[in-house]
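What follows is a structure written as structure tokens; I'll ask about it next.
Omission of a single protein chain aside, the complex is shown with its protein chains in their original locations.
A, B and C label the chains in the order they appear, each numbered from 1.
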Amino acid sequence: MTKAYHLKLGLSDEETLNMYRYMVLARRLDQRMLLLNRAGKAPFIVSGQGQEATQIGAGFALDLTQDYIAPYYRDLGLVLVAGMTAKEVMLHLFAKAEDPNSGGRQMAGHYGHKEKRIITGSSPVATQVPHAVGFALAAKYQKKDFVTLTTLGDGSTNQGDFHEGLNFAGVHQLPVITLVQNNKIAISVPFDKQVASKNIAIRASSYGMPGIEVDGNNPLEVYEAMKTAHERAKNGEGPTLIEAVVERLSAHSSDDNQNQYRTEEELAESKGRDCNLSFRNYLIEHELLTEEMETEMIKVIDKEINEATQYAEKAPYPHIDTINDYVYEM
Amino acid sequence: MTKAYHLKLGLSDEETLNMYRYMVLARRLDQRMLLLNRAGKAPFIVSGQGQEATQIGAGFALDLTQDYIAPYYRDLGLVLVAGMTAKEVMLHLFAKAEDPNSGGRQMAGHYGHKEKRIITGSSPVATQVPHAVGFALAAKYQKKDFVTLTTLGDGSTNQGDFHEGLNFAGVHQLPVITLVQNNKIAISVPFDKQVASKNIAIRASSYGMPGIEVDGNNPLEVYEAMKTAHERAKNGEGPTLIEAVVERLSAHSSDDNQNQYRTEEELAESKGRDCNLSFRNYLIEHELLTEEMETEMIKVIDKEINEATQYAEKAPYPHIDTINDYVYEM
Amino acid sequence: MSEMNYLQAITSAMDEELEKDENVFVFGEDVGAKGGVFRATDNLYDKYGERRIIDAPLAESGIVGVAIGAAMYGLRPIAEIQFADFILPAVNQIISEAAKIRYRSNNDWNCPITIRAPYGGGVNGALYHSQSLEAVFSNQPGLKIVVPSSPYDAKGLLKASIRDNDPVLFFEHKRAYRLISEEIPKEDYIIPIGEAMVKHTGTDVTVITYGLCVYQTLQVIEKLEKEDISVHLLDLITVYPLDKEGIIQAANKTGKVLLITEDNLEGSIISEVSAIIAENCLFELDAPIKRLAGLDVPSMPYAAPLEKEFMISEDKIEEAVRELAEF
Partner (left out) sequence: MSEMNYLQAITSAMDEELEKDENVFVFGEDVGAKGGVFRATDNLYDKYGERRIIDAPLAESGIVGVAIGAAMYGLRPIAEIQFADFILPAVNQIISEAAKIRYRSNNDWNCPITIRAPYGGGVNGALYHSQSLEAVFSNQPGLKIVVPSSPYDAKGLLKASIRDNDPVLFFEHKRAYRLISEEIPKEDYIIPIGEAMVKHTGTDVTVITYGLCVYQTLQVIEKLEKEDISVHLLDLITVYPLDKEGIIQAANKTGKVLLITEDNLEGSIISEVSAIIAENCLFELDAPIKRLAGLDVPSMPYAAPLEKEFMISEDKIEEAVRELAEF
């Protein structure tokens, strides 16, 4: 029998199982947030369902003691790996004072946490790409060997900031990894009406860096590509563009209804490629996971989510007297 | 003896000679404008010396009865082919009321002439790229078969507007040709500090269109690539990106001193690749041009330039009472 | 006549102009099959097809730039920016290009583009889905900026914008979309750009404002009338360039002026309104020119109590009017 893929990559059984645990946590947290939204308790959520494998595979390839990430709004899985807790996510969802991302100032999905080296993000897409490149410039400037990872969607690669940021990274061969989560749609606009190139990876050739397309439904494939890119970055060999082809299992956001623009077949097909299911099968096949283990895992996760929800729901909003704080340094 | 290149391309001897006549006109007009600047008669000029072959080769491939061009500031050669006269250029240089480009409102090199289908341009680089794409969209929308040509410099391909414009052209397969005049420098910043890709043509792969690199010192090579692109555009086969590698024989503009950042060797090498000289040799070699013919040609051209200069110098400035005109439709 | 809300009025203006003029087309993110994230282009894709209702790639500078090109050629693009907050990547195309095309070419070229953008707060939109962005563009001759306050106005103004031969930024208040309804005539009509409109005549206090704040002020007026506080209300409608004459007349009418905007105070549209009054009506004024505006913080936070704290409300307007009336 050939060696299992994860072992070939140098991932222990335990680490691999831990990947899955994060995927389940991200999925169930996301589902809970959607429920809370439907129950009228949270005005907005933007879901990452179907993109967990990519986000968590990528996160596992980082050196979390020093690397920086500039995530995008679907990156629940990634920020969890980076150290954000379910409680912090829920505090953010409910816009409570204790929310470490924004103190209740930003909509759900707008991450930022300096202590965990999560760079604060905004809503206009792709602005984080030059920021990540700026962090990479700082690494080179200060001769440090941390790596910066930024992520964005396929549609967002059409923004000028993607082009300008990556060109700079290429000219200066900076230690930055750009991970495009290609779910083949941007709100309602499908890939072929959105992106003129045959895929996203090929855009790397405009920037003098390798461009790698991977199956984003497989966290191990993403991990592998990320590890290579991470090595390159650390060794001063410059930036990498990775395209992970993923599924968007839910609507664009809680404000969207994807039946307006996607057929039932398309949605069913997408569901058939659910990364959590396929990775679960992999783990079972390789005897890393049993039904009992999973039941236990889910129990622990749900407890965490329940506690997080309860805590965050009860937590106070920021006081209105704080509204003028921190426009400038105080 | 094999057939001469221009004949293979279907260009008659006369047309080929006419190309050269435009190259000489553009060169001598440019030189005169520089002299006028040095003499304190014109505050600013941006020179196109070294890029005539590309501009004129490109212009000859157009259908001037219907095609549109969105040129950039160095495109003296191109706008001459499009029908602008030396007199009009001089009126523009001196910012006189009769200037058809802007009525004396814009700096030299900011072309625009609706009757001749030259789209009005501005100073911020690359903004004309989406405009040209918009004209191409209009062609498709109205089922007309005109083609739109836009040009820009190598450095300017780093702007977001280049990326966003070309992506749209690629998605909709629009009849637009983007001609990058790569003189391997942007003011003082050399290509390798400016552009991360190995050349400009490869950037076409980001936009689902062919990217062609040609020797921009040879007007026939540019003509050939342009003709192919023009055919494709007319046949509904979509956009093309052409990179013409050219020389910038003069400083960036009359405000610049290139000795600050270019070595003497570099400048001498560049001079050695003067397109007007090499094309002259080609014509002499193929017995299309004699010294006498050239002397006569220059005489006629210089007369035109002299008359244009005299006329434009004497022409009145726009009246100050017109300063508020045409902010909006009147 | 038929009852329409602000959003339907906008859709029907586009529908009628698309019907009337083959050169009109709609261009923006998700405007096609989805009908726009606010459904402003609902059904237009089915009716006019993908040639005329064009889903754009996610690239605002490209959207505006391509639309400018098409407009220079002679088409009449209606470009939709999904949220006004996302107009910022297109600022260069709007200010350097659209605004200056006629002037720089000495009238040789022009740019008949309409850019629609949903703006404003009170919709749980937080920092990046709530902003008022009109002030960013209100120092740019060559542009016109229109902000309708009612369905009737929205329809007539959008039609006027589409037919205008110069670029128009058309800001639509998101909260107004479904909040405000009224009867709209079936016949074609336009409302001229550039003219402020008196929306209520009164004698004690003049309120000058635009957008959703007009609606909010009208509610307050109704209430205060019962107490014999009489308010004169001017709706600016076109916030750039401003209707100077209309402003001067309205200010002189009562001598007590309250200016309102949902935008941050400093550097907002109402600053210019105040300057016009201070230049022209000084000796008619009985009280300092009062301004009521959003807070000078980057934009309204997400947390409900903070959003409320930021937003203009009927209570805040009422209090400000009373203060002036008693001055």
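Methods note: contacts are C-beta pairs under 8 Å (C-beta built on N, C-alpha and C of every residue); 3 or more make two chains touch, one makes a residue touch a chain.
The shown structure was predicted, so the numbers you read here are calculated from the model rather than taken from an experiment.
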Visible chains in contact with the missing one: A, B, C
Sole contact to the chain not displayed, among A:His6, A:Lys87 or A:His113: A:His113
Listed residues C:Gly122, C:Gly211 or C:Pro241, member touching the removed chain: C:Pro241
Selected from B:Met107, B:Leu267 or B:Met297 as touching the chain missing from the view: B:Met107
Hidden partner chain, touching residue among B:Gln51, B:Gln128, B:Ser156 or B:Ser250: B:Ser156
Hidden partner interface residues of chain A, rising order: 68, 70, 99-106, 110, 112-114, 119-120, 122-124, 127, 129-138, 141-142, 160-161, 163-165, 167-168, 171, 325-330
Touch residues of chain B, complete complex, unshown partner: 43-44, 95-97, 102, 104-107, 110, 122-125, 155-156, 158-161, 186-189, 193-195, 255-256, 260-261, 317-320, 322-324, 327
Sites on chain C contacted by the missing partner chain, in the whole complex: 61, 85, 88-89, 91-92, 95-96, 99-100, 103-104, 127-128, 135-136, 138-142, 240-242, 263-264, 266-272, 274-275, 277-280, 282-283, 285, 287-291, 296-299
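As a convention for this text, only the chains that are shown with their structure count from here on.
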Maximum centroid distance from chain B, chain identifier (CA atoms): A
Rounded Å distance between chain B and chain C, as computed from the means of their C-alpha atoms: 41
Whole-Å separation of chain centres (CA-atom averages), chain A against chain B: 46
Gap in Å, rounded to a whole number, between the CA centres of chain C and chain A: 37
Overlap residues in chain A, where contacts from two or more other chains coincide: 158-161, 193-195
Shared interface positions of chain C, touching two or more other chains: 56-57, 59, 61-62, 89
